[in-house]
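Heads up, one of the protein chains got dropped from this complex, but the rest are sitting where they should.
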Amino acid sequence: MNHETLDDNFQIPPPERIGAERGSLTRIVQEMVFTVDHKTLGLMYIASGLLFFVVSGLMAVMIRIQLAVPRNHFLDPDVFNRLFTMHGTAMVFLVGMPIIFGFANYLIPLMIGARDMAFPRLNAFGFWVFFFSGLLLYFSYLGAPGLYAAGSAPDVGWFAYSPLTAKAFSRGHSTDYWTLSLLLGGIGSIATSINIIVTTLCLRCKGMILGRLPLFVWMFLVVAFLVIIAMPPLSACQIMLILDRYCGAHFFDTQAGGSAVLWQHFFWIFGHPEVYILILPGFAVASEVIPVFSRKPIFGYPVMVAASVMIGFISLGVWAHHMFTVGMTSIGNTFFAISTLLVAIPTGIKIFNWIGTMYGGKLRFELPMLFCLAFLFQFLIAGLTGVMLAIAPFDWQLSDSYFVVAHFHYVLIGGLLFTIFAGLYYWYPKALGKMPDFKLGLWHFILFTVGFHITFFPQHISGFLGMPRRIYTYDAGRGWDLWNLISTIGVFFQVIGILFFVFNLIYSYVKGKKAGDDPWDAWSLEWATTSPPPSYNFETIPEVRSRRPLWDLKHPDDPDWKYE
Amino acid sequence: MPGPPDRAGLIQQKKAWQFWNRSCRPEGDMFSGLNRIIFCVSRRIAGAVLWLVLAAFACSPAYAQDGGQMRPVADMFQPLSRPAEMIHSSSMLVLAITAGIFVVVTTLLVYVVWKFRRKGPEDDLKEPPQIYGSTHIELAWTVVPILITFVLILVTSRTIGEIQNRKMPENAVQIRLVGHQWWWEVHYPKEGIVTANEIHVPLSRRDGAGERPTELILESADVIHSFWVPQLAGKTDLIPNRKNRTWIEPFATGTFFGNCAEYCGTQHANMLLRVIVEEPEAYERWVQKMKAPVPVPQAELAAQGHKAFYANSCVNCHKVDGTNARGVFGPDLTKLMTRQTIGAGVAPLTPETLHAWVRNPQTLKTGCLMPDMKLLDSEVDSITAYLLTLK
Amino acid sequence: MTAAPAQSLEWKMPSTRKVAVISLILTESALFTIFLVAYLFYMGRSLNPPYPSQVLTFPLFATIALLSSSFTIVFSEMALHRGNRLAFHFWWALTIALGAYFLWFTGTEWKHLIFTEHLTLATNVFGTTFYSLVGLHASHVIIGLFLLTLILVLSLLGKIPADHTEHIEMISWYWHFVDVIWIVVVTVVYIISIRY
Partner (left out) sequence: MSEEPNKIELPAPTCWPIVAAFGLCLVFAGLVTSLVVSAVGLLTGLIGAVGWFRDVFPHPKHEYVELVPESERASSIKRSDRRVEHMHFGEGGHRLRLPVAVHPYLSGVKGGLAGGFVMAVLACAWGAVFHTIWYPINLLAAAGVPSLALAGVQTLQQFSALGLLVGTVTHLTMSILIGLLYVVLLPMLPARFEWFWGGIMTPVIWTALVAASMRLINPLLAQHVDWPWFIVCQIAFGMVGGYVVFKSEKVETIQSLPLAAKLGVEAQHKEP
């Protein structure tokens, strides 16, 4: 827990309340344990997310080293299987989810002009539940056979298809760690999401009607709704699995007439909306950053909102496109292929709208904008490969191949992680009061982007050449050697990029120049208060009359509210 | 593989294996791995350039007609079977469409980024016109994606139906494929043949009369596996407590490589599958050979091995037709030596690898369900000799 | 904050509690849906007896009790709004009693099923899905009863401030939700699946 204070200690408000001296370790820990402040919690979410990111990123590096050459003996099969399971699970539940919740926590009250979240204590509870669920998951590594043999870490893949998770095929407690930790984390996510919904709907400042909510907040509203609808199916199937493993129930026990496919349905009813839960926050950040650095309002605000809501709805009805190969009827396959293709429409509209926003603007290539531009390009590729995967016949070839691996890494890294970086650089001055260093950030951007493409682009091709995912080794001569080698080389670019990033976070905090209230000349409410904001956010609760309240103030002769 | 796999045939197979598998058996650890990285780079630059071109355009004549018709590169853009071809044509459509979209949007993006970049400090003195949007333009870029989506929906629906609802003709070969951790059990119910990890099917001709597809009934004995031979057909899962069905109709002979494509536990990576497509006559010969009874071994060593085989617990898991070995947990060994590989593709089947496998399968395939039997050296030798007679 | 002309109209936002409880009910519904789907999916797929048709009987009195508790809690709330504490306590206690009767019934039903009919969670897929679905509902009844009792005790001790009517209303919403879920569960388990 102490590690994360590295990123957090600067956040502590002045000591009026509790003993110990400012800045001392005891006091920081004390602050973190006791705090219900949405900003502190938001930073704690982001910091612990980044911590887990580094750990599971290193796991990915080991995976790639093992796959660099055919028949490599760097890792044992069991170790490899545990690595990819933990990498996937951690990246989704311990990195993606907490970081987006961190952004939501930190920014939503500021953007809607509120003093805190609606339920501050529930907020703290949500964070700690998530954090402990992460510790519980990683605790599995400290199980019986020690670290090298990887303890009893789960090894069933992040979607843990039954009956591989049944007692008969997964002895010991490895799968239990996975399922219990996810169940626990789910409780925290639902608590936080209810909090987001209530905050957004009930704590808006005067004049902040729904039609003036920043798009960021709109998209998080959709995300929160998706979480409260999609997370319970996950919890339900974890409960069923626990009953199976502990009480001898037969939900997924194929020997007793249970169905293996049922798990897949339940899991993906959660799993596919989860993809949108993770990517909509990426859209949210892009929808804030791109207008500011293009110096124009977002193009087609109502359409953007409608598209987000549409994506939310459609995403609840497409889950079985992960299951085209399980032998559904042709009607089932056709239905899910169609519903999946429909998602492409609102997503496409969004990409066009972002380009429309830039059209006619004056683009400033600051760090957040650079990451957003890369995001647009990469998300375009991710979306198009997604269309290919939606064509059920094509998916019969592509599913569970490296093409899929490439596709979802383009979504989750190229889409989500890049916008997370954009968001971190964009709001860094607000949260910490210092500007991030541009040169270091540029190195981070270049190395990480190049490394990302070198790593993941070749995986499309090895997928085309028939390489299945989750294999710990492969024979030479099947056409995969070169692509895997290139892929592994790319990882090291990414690692160096991340080193620049981490160094930049620390360096800029110590040496960076003061940011001031509004370093980017932006328009949403969070820039109206100090950097970092005081614990109460605003001295007086603001009042807004348009989507860009700060524009109105900066251009009183040409305010937005006359035209909206 | 044409011809009966006798001793000479085995040697030939071994050579063929080595031909494409030259650097596949490393003894070393990570450091020899690093050496191999350098080795790979130098050796494959030429091949790489070629493959880049092939993969990028995905339109070249079928690969690997040489090397005993081994087809290790399972390129889904070189389909050699009917369902794979159907998938291929719909995938070419979607590739063309997505490529078009990619070019248009990327061009637009680059143009916008270039045209509207901040050109100098004078740009900081003014803000660009504040445009809210245009319903007109929004409509345009909503209608066009809908139009494209609609076309894709039509094509997808048709292709799904064409592939899934294909009726099998009378003469179709029928195979029951059962997935195990981590090997494939292959049944020919009509012929009464049982084998493992390698499927023999006849060639089909496009002329109607010569059409002879193969129907596969897919089941699983334990967890979910997935049948995938990219050049022949897309995936279909093998799911316990459920019967799935797929079919192939290959138009070229050769040995096609496939993998289990659904993560199924420790040795998922070494659950390889081969489909051997032969001329109809060769296929019939193979069927006859598989049906022939296994001779009782005459040579002394083999006879000893025969005894040792039945004295040890081998028979609990393995089956040899016409004997007391009736286990069903492991692969059927009746015609063991007709196969190309051992351990579901982990190594070529040669006297040496067989010997190593009998001594301790865990060295070849860590974590596989056959335990180290801790046999005496003499037993290992004799059992190997016995197994070599099973053809 | 803004230089724009002063805004004159009142600014009203929905109640945080109501939105939160609605969200909670939404998320709980999703949870129940999955268990219901599992029950429906496995209906008639048990490999060995006992089957629903052999062991289930329609829980008439328990259903009546639980459904009528939805009315008593409404009467209770109306009394509260009128300021009639006595009536409030009476109806509230009656609600608890009806809920408790329902729970008692479930207990005896399970006892009968387990010890007489030998149906447990591990017997067959019917047992698995039945106990998990009905058990999930029963656990919600328990939580509801706990909340109801808490309110009753605190109210009898006079510790509930006057501005807490909305809190009480929220608990009644939750209770209604538990009732509605029971209607669905009873339809699926005791009416539809009884054919198998």
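All chains are identified by letter, namely A, B and C, in their written order; residue positions are counted from 1 within each chain.
Please note the rule applied: contacts are C-beta pairs under 8 Å (C-beta built on N, C-alpha and C of every residue); 3 or more make two chains touch, one makes a residue touch a chain.
On a predicted model such as this, the values are computed, not experimentally measured, just so you know.
Considering the entire complex, the omitted chain makes contact with A, B, C. Listed residues B:Gln69, B:Thr98, B:Ser157 or B:Ser226: the one in touch with the omitted chain is B:Ser157. Screening A:Ile28, A:Leu370, A:Ile454 or A:Ala528 for touch with the missing chain picks out A:Ala528.
When the omitted chain is restored, the residue from B:Ala99, B:Leu147 or B:Ala299 that touches it is B:Leu147.
Hidden from this view is one chain, which touches subunit B at 89-90, 92-93, 96, 124-137, 139-140, 143-144, 146-147, 150-151, 153-155, 157-162, 165.
Taking the complete complex into account, residues 16-18, 31, 33-37, 115-116, 120-122, 124-125, 128-129, 131-133, 135-136, 139-140, 173, 176-177, 180-181, 183-184, 187-188, 207, 209-211, 242, 246, 302, 330, 517-518, 521, 528-530, 534-536, 539, 545, 550, 553-556, 558, 561-564 of subunit A touch the chain not shown.
Contact residues of subunit C toward the unshown chain are 4-5, 7-12, 159-161, 164.
In this section, only the chains that are shown with their structure count from here on.
Chain-to-chain contact here is organised linearly: an open path runs through the chains from one end to the other.
Averaging Cα coordinates per chain and for the whole protein, the chain whose average falls nearest the overall one is A.
The geometric centre of subunit A is 35 Å away from that of subunit C, both derived from CA atoms. Subunit C has no residue in contact with two or more other chains.
Under the contact definition stated at the top, not a single residue of subunit B touches 2 or more other chains.
Residues of subunit A touching subunit B in their complex: 65, 68-74, 76-78, 81, 155-157, 161, 163-164, 168-169, 254-255, 257-261, 294-297, 299-303, 325-327, 329-330, 333-334, 337-338, 341-342, 344-345, 348-349, 351-353, 355-356, 358-365, 373, 376-377, 380-381, 384-385, 387-388, 390-401, 461, 464-479, 481-482, 485, 555, 558, 560, 563-564. Contact residues on subunit A toward subunit C in their complex (touch as defined above): 113, 118-119, 190, 193-194, 197-198, 201-204, 206-207, 228-233, 235-237, 239-240, 243, 247-251, 256-259, 262, 266, 269, 528, 540-545, 549, 552-553, 556, 559, 561. Those residues of subunit C that touch subunit A in the complex are listed here as 1-4, 7, 11, 13-16, 19-20, 23-24, 26-28, 30-31, 33-35, 37-38, 41-42, 45-47, 121-122, 124-125, 127-129, 132.
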